[in-house]
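Reviewing the structure listed below.
Note that one protein chain is taken out, while the other chains of the complex remain in position.
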Amino acid sequence: MAVVFQKTKALTDVKLHYCPGCAHGIVHRLVAEALEELGEDKNAIAAVPVGCSVFANKYFNFDAIQCAHGRAPATATGIKRVHPDKIVLTYQGDGDLASIGTAEIIHAAARGEKITTIFINNGIYGMTGGQMAPTTLPGMKATTAKAGRDPKINGNPIRVCEMLSTLDGPVYIERVSVSTPAQVTQAKRAIKKALEIQRQGLGFTFVEVVSTCPTNWGLTPVKSMEFVREKMIPYYPLGVYKDITAEEGK
Amino acid sequence: MAVVFQKTKALTDVKLHYCPGCAHGIVHRLVAEALEELGEDKNAIAAVPVGCSVFANKYFNFDAIQCAHGRAPATATGIKRVHPDKIVLTYQGDGDLASIGTAEIIHAAARGEKITTIFINNGIYGMTGGQMAPTTLPGMKATTAKAGRDPKINGNPIRVCEMLSTLDGPVYIERVSVSTPAQVTQAKRAIKKALEIQRQGLGFTFVEVVSTCPTNWGLTPVKSMEFVREKMIPYYPLGVYKDITAEEGK
Amino acid sequence: MNTQRICCAGFGGQGTLSMGKILAYAGMLEGHEVSWCPSYGPEMRGGTANCHVIVSDEPIGSPVVTSDANCVIAMNQPSLDKFVDILGKGGVLIVNSDLAALKEDKADIRVLNVPANTMSTQEFGGAKLANIILLGAVIQSINTVKVESIDDAFTHVFEGSKAKFIPDNKKAFIMGYEFAQNYK
Amino acid sequence: MNTQRICCAGFGGQGTLSMGKILAYAGMLEGHEVSWCPSYGPEMRGGTANCHVIVSDEPIGSPVVTSDANCVIAMNQPSLDKFVDILGKGGVLIVNSDLAALKEDKADIRVLNVPANTMSTQEFGGAKLANIILLGAVIQSINTVKVESIDDAFTHVFEGSKAKFIPDNKKAFIMGYEFAQNYK
Amino acid sequence: MAKGRVTINETLCKGCELCVSVCPKHVLQLSTTKINASGYNPAEVVNDDCIACTSCAKMCPDCAITVEKLD
Amino acid sequence: MAKGRVTINETLCKGCELCVSVCPKHVLQLSTTKINASGYNPAEVVNDDCIACTSCAKMCPDCAITVEKLD
Amino acid sequence: MAKVLMKGNEAVGKAAIEAGCRYFFGYPITPQSEVPEYLSSELPKVGGVFVQAESEVAAINMVYGAAGAGARVLTSSSSPGIALKQEGIGYISNAGLPAVIINMMRGGPGLGTIQPGQADYNMTVKGGSNGDYHDIVLAPASVQEAVDMVMEAFDLADYYGTPVIVLADGLIGQMMEPVEFNYVCKKELAPKTWALTGKGDGEKHMIQNLVIEPDECEAWNKSHFEKYAVIEANEQAWEEYLMEDAEYAFVSYGTSSRIVRSAISYLREAGYKVGMIRPKTLWPFPAKAFEKLDKKIKKYMDVEMSMGQMVQDVAYACNDKNKIEFYGRTGGVVPAVDEIVEFGKRVMGGDK
Partner (left out) sequence: MAKVLMKGNEAVGKAAIEAGCRYFFGYPITPQSEVPEYLSSELPKVGGVFVQAESEVAAINMVYGAAGAGARVLTSSSSPGIALKQEGIGYISNAGLPAVIINMMRGGPGLGTIQPGQADYNMTVKGGSNGDYHDIVLAPASVQEAVDMVMEAFDLADYYGTPVIVLADGLIGQMMEPVEFNYVCKKELAPKTWALTGKGDGEKHMIQNLVIEPDECEAWNKSHFEKYAVIEANEQAWEEYLMEDAEYAFVSYGTSSRIVRSAISYLREAGYKVGMIRPKTLWPFPAKAFEKLDKKIKKYMDVEMSMGQMVQDVAYACNDKNKIEFYGRTGGVVPAVDEIVEFGKRVMGGDK
């Protein structure tokens, strides 16, 4: 009898504070598993954001720092420059990364910082109670767009992978999701690849995870996953946006 | 005998403080001429940056405000929301817009603010004495990249038009230059079109001007214009990057 | 009326905050000074939620009740454990006895065990109105506001499309009130 | 040596700042306290550029010379107009007479008109070394540092690939020094 | 098809039902009787059709599931 | 071809030579004798071949050039 | 208008609307997010505009623009968000533009905690931006006062041409109290002839921030300080609570003053002759309150939810630091009434 799935040692035993069914928990696990499988959890340093995942530092069983809202890519830059041989990653929400932290992510990417960013796009400000995020879909309700986002009034969502792909700095950009077991498998593959590329020192890597916020979406976790498949992914198509390792392979 | 070219009344008589041959002067004139020709100089409000053009408020013969470094798009947003019937424009350098002000320009664009941004890309921090800008070309010298920009060390330049074109908010994006009389003519056409689109309330418009900084480039004004044609434009190709008025026309 | 200091506490989702709000509203409608002061923070999500209500005839100083409370409503065990000690002499502890129980006897306080979840479920098919049942018990047990003022408060708090909730709320309130009247 | 307060002023590009720097360097090499303090700002671009040099045997207080100057070197007219009044009693005004002239006589100061642009152009084919010619005149006219120290300073300021400039600079310096010696 | 066994850590489970929704063999259900210390109805195993596909565990945000393959 | 006339405002001119460099008719040169108040050698007209094409004026960053067409 | 029971955060939003504010630019942050949430739906109803900015930095610069355009404009945030706005606040102050900024303080420093705090006194009252400047700082102690002060803030801002900061805390933002909205402007306000409106047929208007010539920059600064002197003379505000016969005085503002108020009733019952000076303006600091009382008071007991950031101002006002005793809680802890009673007894001893 063999254990085929158990909790990775790259997560601590601290109980997650996330709401039931929140996908943050899934992605935490994937990051941890990827690092463990690469044998890099002992070498990893995470820069965690302000957002629901502000306590990721307690859950990751490796070094971590709580960053100022939006500035994790800058803080990670500081760390990576001091320790170029460590695996440095940021884990950021969509408010954190695509709103207040826009300049920091773009410039870390443009500089080609040799870090990995895991971007949790749940289309909402989870921690602060459901305000509109830059990635809130048109029509989607938020506490600062109660009638649903109207691009005429509230502006248009930003597609981060597409935007970062115009830069020369990033070497690998992929958008994944975790709304089905198959997607989870693919998400892990992407995260692992990004970390692996970082280990090789090739450049900036970025994985966007189309995620959920059952609480602020006002949906059950299961319905939230459906929403991801039916509404989020059509707007934020999954796939590889940039991959110089593939291009070089050609 | 007819005067076929004279100074536009939409510029004041204050003498420009720019270095000899600096293209800021040319672009100032084009903005002013375009507004005058549209009959909108009396309705115009400019948000001027921190950079060599920090005193543009004195030169433009219309209302203007000196903004915090990088924040002109935010300040212009504030103005435009109060006066939706006025023509509101930002005039920004590459340090101002593409470095410290990255978040502000991207979000003004994503919101589809009905403003016009004139972006002066001279590949350098002019005012502060020639430090590297996000748009400094690989190999180009700067006081903070004395051996010339090496993307491996100093990161990669950002192409702003290309980046903004991934957003849904902008309705018109064009890159022009002013290194020849013909380019000047085209630049004016673009600026005028952007302002005209704003007048129609269609959305965010953006004109990048590939410009010069003879002083910090260490070139004569004439050689600087050559450098624009030979080095800058190949890296920053001129042309229309987005034009929903054209698309709608189709 | 002496200053009344009330603390409502329970899990997030049990309606402790709105129970307190109705009480405060009723106090205001009677012309008293009132304050309603919630705990807030990340622990609210799935964690505990509590609020402090003060009804007084003088300007209210501290809106936070840390001692001398007249009444603590504990909708679950952690809340009971956390707040029982802030009760002053003669204070009333109202316990949602389906989910909590006072473990050690305490001098100088009165305890009302109300099986509010059960009562609510039996009457309304779910625990949703347990909070209002407890509120009924509160109003019966301490000298704060009149029953009519609570009725008034319902009409203010459940406005417009929410007016349909009023009858059930009134019913739940009476259930609790009567339970307390007949207590022991 | 009494504290020497010197102000070098001119257009940007005329070399006022480096003239001051050589002087300060020489002072330092002689073991004096020295300070060199430039004006900076947007007016430097195409506008005026000036610096204040103090050479003293005591710790230097204000590095900015606003009064009691021993020597003002004016390389153009605006600089002359702006700074002549900071000269103290017995101070020396050294004028680049190709581009400036003292308009009204001033009591208690000595004026040296040096056609430095012309001299430089005649000798070196351009006005580039006018500043060093004027420096020669300064050193001859006031009691600051020794000629040898200026020579020393040249070797420090023009290091490495710039060493090739030393001979011309020395020559220019002597020209100014001798001009001042033979003045009037 | 492989035979498997899942174990739910009831303390960690938040009753989100994601595991339930993805199990191809309908092995899992939320308990209607149990409430854990955090106030949730945890998932429980309702049959022994488990094929050790790990789908449930992959979806569990709280690492509450262990899967074993019986060989 | 149209005949034209350019006038340089010498006070404004900074001697940048951009006008000189674009004039198809080599009408303009920097003065080798004049220096204006700001210390620059201003542009000056050296022949009367001007065709009023306005190229020089378009390039002038300091609005120092006026162009007239003679008809 | 009948009283309504409202959360502080929503009440200040409504107060702004009642005072004629039609523009809000802000960014979410606990414990003030209900301010933007409320205004996002309420402003459009009255023809106003709500913009969720991409950051606090953008928000304050939007405020700069809207204020320059002549509008009544509001932003709000909480401690670290206000820290981010410092450069922008300095710009608005320098330009002499009217704007209202609400800070629902939380415990600090840094990200700190989301529980209520009062440790942004220095940043707000002394000035967290570069250069010489002051902003008017109002410190409400109840939801009603927060409402009244927000309304007044717009008038003060317009009257003096300066940002006005309403410095409350998470408790005031989150609690509900009965409020009424009676906006009456008590100042005579000049039309904003300087605003950016497009010059039309008139003179063009400029709002400057770089005053490159030091002499001009100094003159500009001095003109601000002339204005500040008028504000200091006219706008000091404070409440005296049971001070008539007091020999000891608590000094406390905002939420902590409410705890003190409760403590005083216990202490008075115990026979202590103790009252409270409650600053309602923190800048200008109500020095006049102290000048008046100076000799009479044996000790000032400063109570704050901070490590004592107001102490120096109290010391400066009463000109004797030895007269001051301090009690503070920090990091989001609200002191309990008991603690303050005890602190009072410790300071006053048997001295009843």
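Every chain is named by a letter (A, B, C, D, E, F and G) in the order it is written, and numbering of its residues begins at 1.
Throughout what follows, a contact is a pair of C-beta atoms (placed from the backbone, for glycine too) under 8 Å apart; a residue touches a chain by one contact, two chains touch by 3 or more.
Remember, predicted model here, so these are calculated numbers, not experimental data.
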item: Selected residue (touches chain absent from view) among A:65, A:153, A:219 or A:240; value: A:65
item: Residue touching the undisplayed chain, where the options are B:69, B:86, B:192 or B:242; value: B:69
item: Selected residue (touches chain absent from view) among G:72, G:199, G:329 or G:345; value: G:329
item: Residue of G:13, G:36, G:65 or G:108 touching the missing chain in the full complex; value: G:108
item: Residue of B:5, B:60, B:125 or B:217 in touch with the missing chain, whole complex considered; value: B:125
item: Chain not shown, touching residues in chain A; value: 42-45, 47, 50, 54-55, 57-58, 60-68, 71, 74-83, 86-87, 103-104, 106-107, 111
item: Contacts of chain D with the absent chain, listed as residue ranges; value: 21, 24-25, 28, 33-38, 40-42, 59-64, 66-68
item: Positions on chain G where the hidden chain makes contact; value: 57, 79-80, 82-84, 86-87, 90-95, 105-115, 117, 119-120, 122-123, 126-133, 209-222, 225, 306-307, 309, 312-313, 315-316, 319-322, 329-334
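Just so it is clear, only the chains that are shown with their structure count from here on.
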item: Between chain A and chain G, centroid-to-centroid distance (C-alpha), Å; value: 38
item: Interchain centroid distance [CA atoms averaged], chain C/chain G, Å; value: 34
item: Residue list for chain E, restricted to those that touch at least two other chains; value: 14
item: Per-residue overlap in chain G, given as positions that touch at least 2 other chains; value: 30, 54-55
